[in-house]
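Only a single protein chain was left out; the remaining protein chains are all shown in position.
In order of appearance the chains are A and B, and numbering begins at 1 in each one.
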Amino acid sequence: MRPFSYTRAETVQDAVIALAADPGAQLLASGTNLVDLMKYDVAHPTAIVDINRLPLKEIEDLPGGGLRIGALASNSAVAYDRRVQERYPLLSSAILAGASPQLRNAATTGGNLLQRTRCFYFYDPSTPCNKREPGSGCSAIGGTNRIHAILGASDKCIATHPSDMCVALAALGATVEIEGPDGRRDLAMTDFHRLPGDQPERDNTLAPGEMVTAIRLEGNHFARHHTYLKLRGRLSYAFALVSVAAAIDIADGEIVDLRVALGGVAHKPWRDTLAEAEFAGQPADEATFRGIAGRLLAAAKGQGGNDFKIPLAEKAIVRALRQAASGTPQDQVVKAVQ
Amino acid sequence: MDKGTPSSALPTCAISLNINGTNRVLDIHPWVTLLDLLRGPMELTGTKKGCDHGQCGACTVLIDGERVNACLKLAVSIDGAEITTIEGLGTPQDMHPMQKAFVEHDAFQCGYCTAGQICSAVGLVAEGRAHSRAEIRELMSGNLCRCGAYTNIADAIEHVLDQEGVTPLREAAE
Partner (left out) sequence: MLNETKVVGLPLSRIDGPLKVSGSAKYAADHGGHGMLHGYAVPATVATGRIVEIETGLAERFPGVIKIYTHENRPRTAKDDDKWKDAVALPGHPFRPLENDRILYDGQPIAMVVAESFEAARDAASLVRVRYVAEEPHTDLGREQTRSYVPPQPRREEFVPPEPRGDPQGAFGDAPFKISSEYRLEGEYHNPMELFASTVLWEKDGFLTIHDKTQGSQNSRDYVCNVFGLDPEKVTVKNSFVGGAFGSGLRPKHQLFLAVMAALDLKQSVKVEMSRREMFYLTWRPATIQTVSLAADREGRLLSVMHHALQATSRYEDYQENVVNWSGLAYKCDNVRLSYGLAELDVSTPGDMRAPGAATGVTALEMAMDELAYEVGIDPVELRLRNFATRDQNQDKQFTSKALDACYREGAARFGWDGRSFAPRSMRDGNDLVGWGMATGIWEATIMPAEAKVRLSADGKAAVSAAASDIGTGTYTVLGQVAAEALGVPIDDVTVLIGDSSLPKTGVEGGSWTAASSGSAVQAASDAVRNTLLKHAKSMPNSPFGQASQDEVTLAEGRLVLDRNHQVGVSIGDIMDAAGVSFIEEHGKVAPDQEQAKKFISYTHSAVFVEVKVDEELGVPRVTRVVSAVAGGRVLNPKTARSQILGGVVMGVGMALHEEGMVDHRTGRIMNHNIAEYHMPAHADVEDIEVIFVHEEDDKVSPLGAKGLGEIGIIGVAAAVSNAIFHATGKRIRHFPITIDKILETSEEVRCS
């Protein structure tokens, strides 16, 4: 860690001003990612703006059956909120598939969105890494890349976004509420994170000085047919190798609306809305599920150590769709795959 | 005012914490974690450091009643909080029921992960969400035990849950 100045923001305005004023400033929510990265000598904020006092903890009802989740609502608070469990069980399930109870008690919604990749090299300052040090090279290409991306990677970076929660939010079509020096704006969850391209140092599309204040969810028809299926190196307390958030609106055995988001495979929760649209009106059966998996992974490319993720993701998508269609979502406690 | 960390040229912040029932006013550097504050200046070494990065749960304490990894918490950010550490739960002479159950069920070997396991287990019971063996396992997975005492830890927790009677254990849903 490097010495930094510490201020406690009392209002969102305070925080935004402090953030915009100093390019070295970073927001501190619960710190489970930021403090971790500072200790590993990866993050070097010169100023910490503590946002824990901001009034952003609430989970509020919205007209039309939606919810607004404050950026400081803890992962546990969201996952166990009765309204979330009833209306967005997919979100609850995805959160409970991640990290540990202790971490979820601390971790915030905003922090989870902004958490950085777990790429081994990103975490190890003695190795070249374009995300950590633009232009230094990508050590994961040709290196130890078991956990890396199979979709949307570039020759500059093949990292994945590690969040489980965000995969569900992407599937549910959440909206991110943002506050910045130029005021408030909304951003679709699917546009929040970005692909690495030539600028892997940028994880998302937030402008300097902007912060997340809330996540908005609309009313939806996915409470019955959904699942979050996470595959990982041990049965709990491990990041996803591959995860699938699936939600289907089914009528008379046919797909009315379909959402599939993938975790652990790309620099952002991977969703392909065009592909999803193609399958509307198709029967909710094995053949369709295979078709969807094939379509989503058509451009998948392995890096050696992670080649297995392609067949694994394919099978996982089919399985998740089957779980969702049959109304038997993956239980995050019982470890047998449903 | 207690001296939080050794003096140096760098800036400090004043915070107050209630630690195991005692109010403390502290002057600390903002980069000091709750774990290092407890183990160092507070001399409460019962809370352990197993990784310092949120990867093991050995540092689990209760902050305002909720179990949290102390190693990733900057102490400045929890100004005003109530902290309970293993020392605040009981003493060798006057053990908390969870501590007793751990002894009885041999729920540890080396004992290094134990403070974290017990604080975590106390948090788990308070949360009231563990109703089966499988739920105990999943909801205790944030506490690694390299000695492999897991089955005994689950026994100890099950014992306490049964005793409390608040959350009757249903048959493990396996």
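Following the convention adopted for this analysis, a residue touches a chain if its C-beta (ideal position, glycine included) is under 8 Å from a C-beta of that chain, and two chains touch if they have at least 3 such contacts.
Since we're looking at a predicted model, the values are computed, not measured.
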- When the whole complex is taken into account, which chains on show are touched by the absent chain? A, B
- For the chain that's not shown, point to the residue among A:Arg8, A:Lys156 or A:Arg319 touching it. A:Arg319
- Item | Candidates A:Leu235, A:Val256, A:Ala280 or A:Ala298 - the one touching the absent chain | A:Leu235
- Note on the structure: The missing chain sits against chain B at residues 5-6, 8-10, 29, 31-32, 36, 39-41, 43-56, 58, 85-87, 89-93, 95, 99-100, 102-104, 106, 108-115, 118, 136-138, 140-141, 143-154, 174
- For chain A, which residues reach the chain that was dropped from this view? 1-3, 39, 41, 118, 120-121, 123-127, 139, 142-144, 146-147, 231, 233-239, 241, 308, 311-312, 315-316, 318-319, 335-338
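Note that in this section only the chains that are shown with their structure count from here on.
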- Between chain A and chain B, centroid-to-centroid distance (C-alpha), Å: 28
- Item | Sites on chain A touched by chain B in the complex | 1, 3-6, 8, 28, 30-32, 35-36, 38-40, 48, 50, 52, 76, 80, 99-103, 105-106, 235-237, 332-335
- chain A-facing residues of chain B, complex: 10-11, 13, 29-31, 33, 52-54, 57, 60, 66-69, 72-74, 76-79, 120, 123-124, 127, 129, 132, 134-135, 137-144, 173-174
